[in-house]
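Below you'll find the structure, written out as structure tokens, and then a few comments.
Of the protein chains in this complex, all but one are displayed in their positions.
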Amino acid sequence: MSAFRRDLMTVCALGAALVVGGFVGSNYMLGVLVLFGMTSILVLSYRTITTMGGWSFAHIAIMGIGGYSVAILSKPPFGLPVLVATVAGGLFAALFAALLSYPVLRTRQYYFFLSTFAAGEALRQCFIQFREITGGTSGIAFIERPEILPNPSSTLEFLCLVAAVLVLLGIFYASLDASDAGLKIKAVGEDEALSSSIGIDAWALRALAFILGSFGAGIAGGLFATYNGIVSPSDINAMLMFKVVAACVIGGTTRFSGPILGLLFLTLIEEIFRVVPEFVPMIWGVFVIIAILFGQWARGRLMVWRAKNA
Amino acid sequence: MQILLNCLSLTSFYLCFALGLALVFGVMRIINFAHGEFFMIGAYATYLCISTLSPQVGGPVAWAIGAIVAAAVTGLLGLVLHRTMVVPLGDKPLAIFISTLALSYVIQTIVVQIFGPVGLSIAPPMRGVVNFGGAILPASRLVVIGVAVVLAAGLWVFLMRSEAGRRIRAVAQNPRGALLQGIRTEKVGRLTLILGSSIAGICGAAMGPISQISPYMGAGTLWKAFIIIIVGGIGNIWGAVAAAAIFGVLDTLMSQFGAGRFLALTSAAVMLFVLSVKPSGLFGEKE
Partner (left out) sequence: MNMLTRLLIAGALAGALGTSAAAEDTIKVGVVQPQAGECAQWGVPITRGVQIWAEEFNANGGIADATGKKHKIEVTGYDNNCYTAGDELNAFRRAILDDKVSFILQTFTPASRQAVAEITTENKVLTTSYGAGYLGPKYPFLIGSVTGSPASYMFLVSHLLESRPEIKRVAIVTADHSFGQAALAYYKAGLAPYLDRAEIVYSQPYDPASTSDMLGLATPVMASNPDLIVELGFTPGQQALFVEAMEQLGYKGLYGSEGWTMGLVTERVPAAEVAGRIFSAYVVDASEPNFSPRVSAFYKTYVEKFGEKEWSALASVAYAAMTTIEAGIQKSSDPTGAGVRDALFASDTVDQPLFGPSRWGGSEIFGANNWLMTPLPVYVTDDKGGVKVTAVVDVAAWWNAHKDAALPALSEGGQVSAK
């Protein structure tokens, strides 16, 4: 099976699983699935950014742009329908990423993730300080659910919407991945100097991955905002950012299934151990360390095995 | 005058914390997220020493013992970290970053279980205040300034004059070249991590008495330290000193003149600006 079809299968299976889980699961389970679906959008869009070779730490702050767009645009004086505002939020996030790509794409490797870290923090501080627009530290509350749903307060219907958005974005990112541009982005990610020497415009391709990945973050931010009914700077926290990065590190980013499985792993830890919330960070930490070290060890073993059998 | 002294003491806080990180990040190009937790452990070790020993030997001696214990414990942790994570994950800086982040959660939870989530306070071993023409400088702050100066100067001498220091610099500048010269980079990495971690521990001992100690005290400080070493230029001790001074003065003046709430925004913006204009930092050499 080609890589493209495998990725398509992954997102479709995930979308279907969310809906099926929603129909059979309890009321609480619905909420967990909605969060999982929205976070899946985050990790999939994040994966697209990583294909160009840079690990951004501004993803969650850029997600905040989507959230604030929905909060502001869906309320008077704009009064846009929530879904329209969500799409607009995605576009604003992409636009911001385009502006941001000028300073941050000048940096590579460690410097890239430190500069995106700084950019994300600066953006979060802007959400806090520009109170007239963003409501300061309290944020903006009482955001409506999408009117397009027959019963906006139904979590099940919202879950179906999330699953649909997830599948659509998944198809989009999978097509990008398989396209000519996607292959070039990966080439740039692997060896920028070599790619440039054969006439690939590395800068434009890296910017493209960053912008399109940020679009997904903006959409996810919009969904979070309308689901929670509130956006506030405290929601844009390092914990969520670490979760997204950890999901990608644990699962690997070669295929779509990696980050999703990584996220599933982290979500299961949180849900299983929620009866002892004070220990969750430690359990999270221990499992993440084990997963990373074990993954490294297993990869090493695999290489040895392949070399022996080659 | 008071403002000047405040600038000086804030600079020493920043420098003290950034030094160990500058060493580890500058030489090995890895981000040890648990560096802040080593700093915290140093402070707790000092707390234990002062609260148990100071009735017998007096505050300053107990503090000095605490600082030594702190350096030893964190140095050991640095060694363990090197063995268990840095070596196996050698070529994957992100995996190291995430696993040291995970380690920092583990350390925090353990400290919460032992000492409780409510912060503690170290009774200041050195009381009293020094007067400088109407302005004051508490003795415990003088200690921090002293520790920062000694650490910075000591580190500089060590890197410039000793054989081990030369090897460390060689690895920092060009790991592959150093390897070809017969330098065992893994050994150098181990030494660097032990040294950097011990500095974090000593710093925790120095800062403990003038700040609240809590299981989470390291995480907040780490971010500022990164900004300082980036702005100062990686692998450059004098760059770190200069950047610490820049932020020491800038932050003191901003608090003084009513812009205290914009501190985090300015720091992040300065870092972003420096990285995009001159990624090697204000005082760093081009890589």
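Assorted remarks:
A and B label the chains in the order they appear, each numbered from 1.
Everything that follows uses one rule, which is that a contact is a pair of C-beta atoms (placed from the backbone, for glycine too) under 8 Å apart; a residue touches a chain by one contact, two chains touch by 3 or more.
Keep in mind the model is a prediction, meaning the values are calculated, not measured.
Looking at B:Met126, B:Val149, B:Ile210 or B:Leu282, the residue that reaches the missing chain in the full complex is B:Ile210. When you scan B:Asn32, B:Thr252 or B:Ser276 for touch with the missing chain, the hit is B:Thr252. Counting over the whole complex, chain A has residues 6, 9-10, 13-14, 16-18, 20-21, 24-29, 31-33, 35, 128, 136-139, 141-142, 153, 224, 228-232, 234-235, 237, 239, 257, 260-261, 264, 268, 271, 274, 277-281 touching the chain that is not drawn. The set of chain B residues touching the chain not shown comprises 2-3, 6, 9-10, 13, 108-109, 112, 116-121, 123-124, 129, 136, 138, 141, 210-214, 216, 219-221, 224, 251-252, 255-258, 260-264.
Assume only the chains that are shown with their structure count from here on.
Chain A and chain B have centres, each the mean of its CA atoms, that are 33 Å apart.
Interface of chain A with chain B (complex): residues 55, 102-104, 106-107, 109-111, 113-115, 117-119, 121-122, 125-126, 129, 242, 245-246, 249, 278-279, 281-282, 284-286, 288-289, 292-293, 296-297.
Residues 29, 31, 84-85, 88-89, 92-95, 97-99, 101-106, 108-110, 112, 223, 226-227, 230, 261-262, 264-265, 268-269, 271-273, 275-276, 279 of chain B touch chain A in their complex.
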